[in-house]
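Working notes, structure below.
Just one protein chain is left out here, and the rest sit where they should.
Going by the order they are written in, the chains are A, B and C; count residues from 1 in each one.
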Amino acid sequence: MAIKKVRAHISPNEALLFERSSPGKKAYQLPELDVPAVDPNTALGAANVRSEIEGFPEVSEVEAVRHFTRLSTWNYAIDHGMYPLGSCTMKYNPRVNELVARTEGLAWAHPYQPESLSQGAMQVMAALESALLEITGMDAVTLQPAAGAHGELTGILLIRALLEHQGNPRKKILIPDSAHGTNPATAAIAGYVVENIRSDEHGLLDLAALEQSVDEDVAGLMVTNPNTLGVFESRIIEAAEVLHRKGALLYMDGANMNALVGIARPGDFGVDVMHLNLHKTFSTPHGGGGPGGGPVAVKKHLEPYLPVPRLKRVDGHLAFDYDRPCSIGKVKAFYGNFGVLVRALAYILAHGGNGLRNATMDAVLNANYIRKKLEPFFDLPYTLPNMHEVVFSDDRQARLGVRTGDIAKRLIDYGFHPYTVSFPLIVHGAMMIEPTETEGKLELDLFIDAMISIAKEIEADPQTVKTAPHSTRTSRVDEVKAARKPVLKWTPASP
Amino acid sequence: MAIKKVRAHISPNEALLFERSSPGKKAYQLPELDVPAVDPNTALGAANVRSEIEGFPEVSEVEAVRHFTRLSTWNYAIDHGMYPLGSCTMKYNPRVNELVARTEGLAWAHPYQPESLSQGAMQVMAALESALLEITGMDAVTLQPAAGAHGELTGILLIRALLEHQGNPRKKILIPDSAHGTNPATAAIAGYVVENIRSDEHGLLDLAALEQSVDEDVAGLMVTNPNTLGVFESRIIEAAEVLHRKGALLYMDGANMNALVGIARPGDFGVDVMHLNLHKTFSTPHGGGGPGGGPVAVKKHLEPYLPVPRLKRVDGHLAFDYDRPCSIGKVKAFYGNFGVLVRALAYILAHGGNGLRNATMDAVLNANYIRKKLEPFFDLPYTLPNMHEVVFSDDRQARLGVRTGDIAKRLIDYGFHPYTVSFPLIVHGAMMIEPTETEGKLELDLFIDAMISIAKEIEADPQTVKTAPHSTRTSRVDEVKAARKPVLKWTPASP
Amino acid sequence: MLEACGVASSEELFAHLPEAVRLNRPLALAPGISEYEIVDYFRKRGDETANGYASFLGAGVYAHYRPVLVDTVVARGEFLTSYTPYQAEISQGTLTTIFEFQTMISQLTGMDLANASMYDGSTAVAEAALMAARFTSKGGLLVARTVHPEYREVLKTYAKNQGMPVTEFGYDPETGQADLNDLESKLNDLTAAVIMQSPNFFGVIEDVNRAAEIAHKRGALAIMGFTEAVSLGILRPPAADIVAGELQSFAISPSYGGPYAGIIATREKFARQMPGRLVGETTDTHGRRAFCLTLATREQHIRREKATSNICTNQALIALMATVFMSVYGKQGLRELAEQNLAKAHYLAGKLRPRFSGPFFNEFAVYADNPEQLNAALLEKKIIGGLPLGRFYPELSGAILLCATEMSKRAHMDRLAEAF
Partner (left out) sequence: MLEACGVASSEELFAHLPEAVRLNRPLALAPGISEYEIVDYFRKRGDETANGYASFLGAGVYAHYRPVLVDTVVARGEFLTSYTPYQAEISQGTLTTIFEFQTMISQLTGMDLANASMYDGSTAVAEAALMAARFTSKGGLLVARTVHPEYREVLKTYAKNQGMPVTEFGYDPETGQADLNDLESKLNDLTAAVIMQSPNFFGVIEDVNRAAEIAHKRGALAIMGFTEAVSLGILRPPAADIVAGELQSFAISPSYGGPYAGIIATREKFARQMPGRLVGETTDTHGRRAFCLTLATREQHIRREKATSNICTNQALIALMATVFMSVYGKQGLRELAEQNLAKAHYLAGKLRPRFSGPFFNEFAVYADNPEQLNAALLEKKIIGGLPLGRFYPELSGAILLCATEMSKRAHMDRLAEAF
């Protein structure tokens, strides 16, 4: 079993900051105070003044640099190699986007500075808005939500506001069983009851089931398209009609827009409201879990309900409009994760229309290539043409006692980040692989080799796979123990 | 043998760029040309136009990022831990210095832009000049030399110019046998014959030998102070007198100024000319071998000979003076490694006078601490008080067949960069350790532990040490093979 | 690759899409531009902002110096381009920094535990309210009018559809502190939580402990918010049940409103109601210390509609900025930093007519006859003045909110004061 991508090397150990700390060490220097010092007790009242922050670290500058540098080396990252997490669209993050997000006038813009001195920042937002509208085919968009789930919440609140305005907010949101967990969680926060609808035997939305489920209590359907199997919901237009006929709305989870940009537009296939994940489709870096951006795009009928403020053009200038009586209000202070918006716009400007479309085509090609190469070795429970990702099941390997989670861990030994494990739930033992367009054939082939090699290992020596990873500085981590008696912060060892 | 600092982890493999290359891949995009294209054959003449650059790589942007990121992980660096290379002063490199060196108006300043539009850059140089004069106690300084050795050349040329002006450039430069290799190499380029003088039994300049050697043929003495044993040349003033009496000059190699800043000034102990290594004492990063900065400071009598241009103040403005008839000319185009000068000035500003002195004291303390802790385990051939570094010999270990080079390699397994091996030449099997002031006690103790542990290993199991390192992705490298039939570039494998 | 896929062109891979959904024209977006042009474009946008002005705006977003180490660390691809650390064995870097973050936030707030970050302070406060409602099985929310107006708006958006009525209570027009009598009078047995912020929107320090006592008497939880994290370097942590706030002050650039990082910290007994990610300590198969995401059964990907929140992507990299900031300043530095802020603000306030008498940290309201006119005059001097309070509090239309930090230069403060 040739592991080609990695070999063993020394890796630095590092204690926690608190363990490195000792009194008096410092990594900062403040300017000399150019005004008289003020006695805290006098200014604030002694009762309001704290004693020292117990346990807070004290380290030198070189220790701080080394600390974070050493820790960083324990991470895998896109910059190290392919990161085929299905549904997460882990594509390359261009470095110029980091640079422009730090442009002085943008990075230091205060959200309350005069609009006359904010036109540049507002133009960035306006330019992104219009690009996203063109890409989605929708009529209006808010950039306020901070991530996908936040966009979902915003979108469902919009639906609710419209229906309420029509006299009845209704009670239920329909969600296919293949949906991401944020969808039902969102519906609940928006005050809706979730009703799951079972996917059909192809993993698609079951139109008949839908038709049966949609009644006067249904506010809308949340659908991911392409769905979490990576398959396009080919009857989406019919689904929209079913909903619309009953006064319900169609929400699209746009997490998988990387399969559609430049090819098909939700606004053209019946979607009323949708979110985009800027940190997926538009390549803003995931940063170990965030930040993101979750713009919500809507059709005209939902526009009056969008969060305040709305960007508008007045006499050739941009201004914020707070006078929006139907608005659902604010979902977040200020205007959104502006720094993320900058990066997303930079990505769009770099690609242009054609470039975006080419990216989509490459993403789909890459996923299909993987599918073709791995189909002989892994079970593919749903076989319709897939788009940007492909979902296998561990069925064949499970018979030998090896599960998707084990295969994932073994991939680590081969130098790859695992695929997404056990999602979507409609695939038993799911192995959800999304290569994205930014992987070249060299890297894809290495990944395919690794997967095939593991499949063979499982036949010859399942135990090696079940106990993987073997070559990392940290071997398999005991997650059960962590949850049993949670230790969520460092405390000094008792003496 | 507990290795505390490191453990094994996966490390990415990576091919050479040329091996990753394939036609048509690209990591760049140029702006659209806003002027008519020009036919190269017409404009340049077909005979002047090249065909494609054979073998030149073609990779995508993500491949380029990964390539260099992966390669970087194969390096040890200050940012990972202690780097106790004697004579190299591998101290922490503050990150703010990198930032300020990229200040737009400085980084993009063209050396020929009008002086009226260069005052900021010239002020940086002027400020650095005056700080270095205060630190060295000299009268004038040129910032033009690019590194220590370049400074040496400049300095010896200054001596030559002065002597020539006096009628006789003389023939010889005296150099102690403990000197760095650049000293004799420099003297030779400056057209001098090198005469080595043997150090005395304490490793110091042998004043009697010096007195004997200095005659009318001697242009000067190059001495490092503290010398390469880390010992201060306590009779430096007398040595200067011996030289001066015979019309010869004293050159000081300032590589070890980290032991003196704020404590003693070469200008106060008879030095006529010296260089500084900004990349040592003043913390500009070594960058895998450079760039550096090698300012040369002189006493008044050498000032007329300094390279052109000289910075001068005219009516409250700074200007370059090219009208220097006695000047040795230029040693480098333009004014020096300006970006390095910026970093050095930032370092000086951050520390201030007291901070610089404290750094010196800490550097000397750290070296003495190591000496005290390691003296029981390693032979210390010269025992005078040492300053910022300490030089052991492998004498005790060599008896068991283990040499300084082996111990150095074994240190790698313990997570440390080795000390300087086999220099200075007057110590047989030298182990030259310079911790610098930026190492804290935690790191020093780990290093000391590692050294002691290795000393014990050598007694129990010398073979392990002789074949080290064992835990790196690359095991001991065959340097002899590399030199035997040098392969200095990649060529495509014959098919 | 096309061949391996059995197609002649990539287009064929889309052949199964219904004709009706296809976009049969190119996107109407400009052609792609080069890196050089992108840099140019954003530089121009940056120049069309308040670049180069001195500013005394606070109001939830503060101008603090960002130590260079912060960007040095977050620029490392290993942090920047990694995903949520689900695969613990190759994510110990991120996991360890989050564990340190949780620890430092707990230490700062005096709470037992903290989560790995929320979107921002405003959503953190809203999620804290939902958390309180779940724990108390009650719905009423009492929020002080001294809480950041935008935070209150977000709270209302979140609470509206959960059957959670939001009631506001007033403030003392003299001190600028929340009116705890008003609070007491509005509190009832259906109240899930009392929500305050300290320093409050006017910069005034609230009597949070008394407020908490009052809340507890009726079985409500006390949620304490903050927008100015630097104040935690000097202010006694509140005796609250939940602390929810914004870390923007910790080396996170103002960036026209985001991305920032919210936090929720709380007592052990509320841990299972905590929204968002948590990192816990454990061991690997060799018994070595290791960290991993934990208590995931609270979260949407496991618990779906019963989750404590729908949050998935959070603000990890921004939280890392705050982590580096806290490491750089440390125990002593954060205190010194807070003292400098205190000194600067009190220097400036000393030259002006404060609107409120309550103690303040680095932000305070002052009388201004015509705030808009004043600000316009200041702009001429390349100074951005304060926030006219009338924007959010009609009754305070003669007052302006000013903020001074360690970055405020005395000369600028003097010039500002002259304009009054």
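One rule holds for everything that comes next: a residue touches a chain if its C-beta (ideal position, glycine included) is under 8 Å from a C-beta of that chain, and two chains touch if they have at least 3 such contacts.
For clarity, every value in this text was computed on a predicted model and none was experimentally measured.
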Of the candidates B:251, B:282 or B:338, the residue in contact with the absent chain is B:338
Where chain C meets the chain that is not shown, the residues are 35-36, 39, 65, 67-68, 72, 75-76, 406-407
Could you list which residues of chain A touch the chain missing from the display? 28-31, 65, 69, 94-96, 98-99
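Note that only the chains that are shown with their structure count from here on.
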Relative to chain A, the most remote chain by C-alpha centroid is chain B
Roughly how many whole angstrom separate the Cα centroids of chain A and chain B? 47
Mind pulling the chain A residues that touch 2 or more other chains? 25, 61, 65, 69, 73-74, 78-80, 92, 350, 412, 469, 472-473
Two or more other chains are touched by the chain C residues 31-35, 37, 69, 72, 77
